[in-house]
Structures are given as structure tokens and as C-alpha cells.
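Excluded from the complex is one protein chain; the other protein chains are retained at their positions.
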Amino acid sequence: MSIFEYNGSALVAMVGKNCFAIAADRRLGVQLQTIATDFQRIYKMHDRLFIGLSGLATDAQTLYQRLVFRHKLYQLREERDMKPETFANLVSAILYEKRFGPYFCQPVIAGLSDEDKPFICTMDSIGAKELAKDFVVAGTASESLYGACEAMYKPDLEPEELFETISQALLASVDRDCLSGWGGHVYLVTPTEIKERILKGRMD
Amino acid sequence: MRRWLVLRYWLLPEPIAKITEAGDTFRKGIAVPHNHLLPRRSALPGRVHHGGHWECWKCIGISGKDGVVLVGERKVTSKLLQTNTSAEKMYKIDDHVACVVAGIMSDANILINTARVQAQRYAFAYQGPMPVEQLVQSLGDTKQGYTQFGGLRPFGVSFLFAGWDKNFGFQLYMSDPSGNYGGWKATAIGANNQAAQSMLKQDYKDNITREEAVQLALTVLSKTMDSTSLRSEKLELAEVFLTPSGKVECQLHSPESLDKLLVKSGLTQPAAEAS
Partner (left out) sequence: MTKQQANWSPYDFNGGTCVAVAGADYCVIAADTRMSTGYNILTRDYSKICKLADKSLLASSGFQADVRALQKNLEARHQIYQHQHNKQMSCPAMAQLLSNTLYYKRFFPYYAFNVLGGLDNEGKGCVFTYDAVGSYEKVGYSSQGSGSKLIMPFLDNQLKSPSPLLLPAQDAVTPLSELEAIDLVKTAFASATERDIYTGDKLEIVVLNREGIRREYMELRKD
């Protein structure tokens, strides 16, 4: 049993036309047993930056708390919010600090960069960044998510279409993974608003 | 770390000597090379070295029943100085605590950073905002260390902290280079602070509202300032209050909103203003 498969998770982020969407499942389990069906995996760092953390839940929570620490200090000193590219570099550095005793997490970062250009990236548990132009996935359902996203994704989708696409991809993929599911949590972010929606899925 | 600090301060240039000459507080209690420590006065530093010119800075803080107000004088010494939009002496320590500074700015920067990191460390450990007094005390402890150990000179900074926490609501604290601090309803630091304090003693009343506090602060500041009339570029104003949804907010006023406030309080003429 891999430590990454202890809690179970599914995360996906997609790029649309001047918008992005980030979605996660809601199950928290301890191997086969489901403990919570409303677990939060996606966190808002500021209005234009979100991070989702898959993998071991305790490491995800601690890593998030450490990132809040660093980001708040940055905000106080710089008197502005962190850009997504900068934040991704910060996460990568923090993960690599623990190179020989890592956080068992795989983050998915999504944000709006300069000129409202959407930015997504993922990295492995020791901070190797993967920048993508279309979509990024993480979690126990990552293979299913790759297949579903690759088939359903189209570039330059409008916000509502993007929401449909990412929701369908997420729900279809978690239904093939026993460790993730119990619905979905989708954030659809445009330069003017953030829409948060809960999806109802198979409850098993 | 101590050894490094000692080395660093031994390399400090002239300004220490200047401070001991002109500053009345600093003459007493500075750690001079032969470690002649004398008890400190609780009066605050007035004259400081700023960009090559001696300046007087002044700050006022007033705590009301629905907010805390901090007002600071912004002294523009030379036309060539870059006056960027960010505040000169108002600093946010965390979402629920702001402060205003009087003294040596470089020392202040170190302490502000220390305070910010302390607040974040608390938030990381306890997943909640650090209570205001704990923050002030922790910073005070840091300052006190420099008066007792290491043979280093103390920080030449005084603070006015304004904040809110759910235990004691709105609070205003003043701390000085000795590390001593006290909670105040209204107080002033910097040049002419005695005049400002006596004015506050007369006009302050308990349960003052935030708007009245702003008015009072601006009035007191304008009366104790050197120049004839107040303009928004000579001031900084910050307020700590609760939004209708119950969240704490520290808001630094923009020059436009400051102008409006000054006109409203009758401290300046609208539009065509006296120079």
C-alpha cells in the first residue's frame, strides 16, 4: 500500500478562455473506510490564486498552513498578492526543502496571472514543476483523470462550458476509483468573480 | 546568532554618537562601549536621523468603542524624495493588528518584520489570530533583551499598536525602546507629544465612536503640527474596525478619502487649498 493511497483524492485544474477551473472530490478515507464526505482539498490563497493538495491529508493540511504563513508575510511586506508563478516557485522550494523526508502531497496550483492570463501547474511531492497549457491532474484517480480530460478538453472554452467539461471529467474519473468520490467541489474563476459549486455524485 | 549581532553593531557608524547628543531619551540608558547602563525614561524618541536631515515625527492613537484610529505625520523633507503610495510609518502586522512607528526607521523595519513573523508563527501553531497584547508583549520582550544582554544598543523605536481580538475587543498599546508597554485609551508619541496628550486628556471621552475618534485625532494633530494647514499628503490615517460581517479590517486611507475627511472636519479648504 502506497502512502499516497492512504486517504484517496482526485484533483484537476483546467484552462479556459480568460478563466480557469479547479475541481476536487470530497471523500476523506482511511484506506477502505470513508471518514468524511465533505473534505476540503482546494484552498484559496487570494482572489486570483487557488491551490489543491492531494495525497496524505495531514501533510496537505500542514503544507497549506505553512503556505498561508509564507504568503501572509509576503502580502504584508510587498503590500500585494503573490503572482501564481511566484507562488508555484515557493511551493516547489518548500517541498524540496524536505527532499529526504518529503510531504506526501501532490499540489495543483491554478491562478490568474498578469493580464488575466490563466496559469496552472502541478508538481510531484518533491517539487518538480509541470507547467501545462491545457489541464493538470493529481491524486489516486490521476490516470482516469488523464484519460477523461484528454478526451473531453478543448482549448478556449467559455466559463460555463469549462465548468461542464471539468465536472463531467471529474465525476466520470472518480467513479472508476474506489478511494475518491462522494461528489465534487468545483471553483470556476474569472477575472471578475469566483463561482464555487458542489457536485452531487455517486455516494460510494 | 548573538555573536553575529555583536559584530554587526560594533561596525555601526557615527549615528549612535549623534543620537546620544541630541536625543534626550537616548542619552540615558544607551549601551555605550563600557556598558554603562542607566535606567530609561519612558519618554519616547523625538528626533531621528532621516535621509540626512533631523526630523520630528508625531503619531496619535485613539481607541473607541467600535474601532481604533491611528494618525501619523508624514514629513516630506525634500522635493526629491520619492513619496510612493505605500505608507511611510503605518504598518500592518497582521489582518487584525496595525501599528504606527516613531524613531529610527531602520530599527523599526527589523522590529516590524519580527512582529509579523511572530504573529504568523502563532497563527501557524494555533490556527487563529494572535491576541494583541501577546503580540505587543512578545515584541516588548525582544526589545528588552537588547537592554540587558549582549552589549548591544536598544532599538530606537516606539510603537503605537492598534488591534482587535475576541477576548478584549479593540485595544491600543504604546511601547517604547525599553520594552515597556501599556494599554491606552488615547495617546501620542513623537515630537510635542505632551501637548497632544494633554489635548487628548481634555477632549477624549469614553465610548467615543470611530468617526469622532478620527475627528479628534485630526484636530489634535493639526493643532500640534508645525505647518499651518493640513493636507492629505502630510498625513497617514489608519483605522482598525469590524466589517458588518464580523471580520476585522485594517484600512489605510487613500489620499482622496483623507482629503474628504479633512474637508468634513473643517481643517482644510475644499478644492483650492492653502499651500
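Per-chain residue numbering starts at 1, and chain names A and B are given in the order in which the chains are listed.
The definition used in the following text is that contacts are C-beta pairs under 8 Å (C-beta built on N, C-alpha and C of every residue); 3 or more make two chains touch, one makes a residue touch a chain.
Please read these numbers as outputs of a predicted model, since none were measured by experiment.
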The chain left out of view makes contact with A
Which of A:18, A:75 or A:168 sits in contact with the chain that's absent?
A:168
Residues of chain A touching the missing chain are 143-148, 150-152, 168-169, 171-173, 175-176
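As a convention for this text, only the chains that are shown with their structure count from here on.
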Intercentroid distance (Cα basis), chain B paired with chain A, Å:
41
Chain B-touching residues of chain A, taken from the complex the two chains share:
65-66, 68-69, 72-73, 76-77, 79
Under the touch definition given earlier, write down the residues of chain B that touch chain A in their complex.
86, 91-95, 113, 116-117, 120-121, 123-124, 127
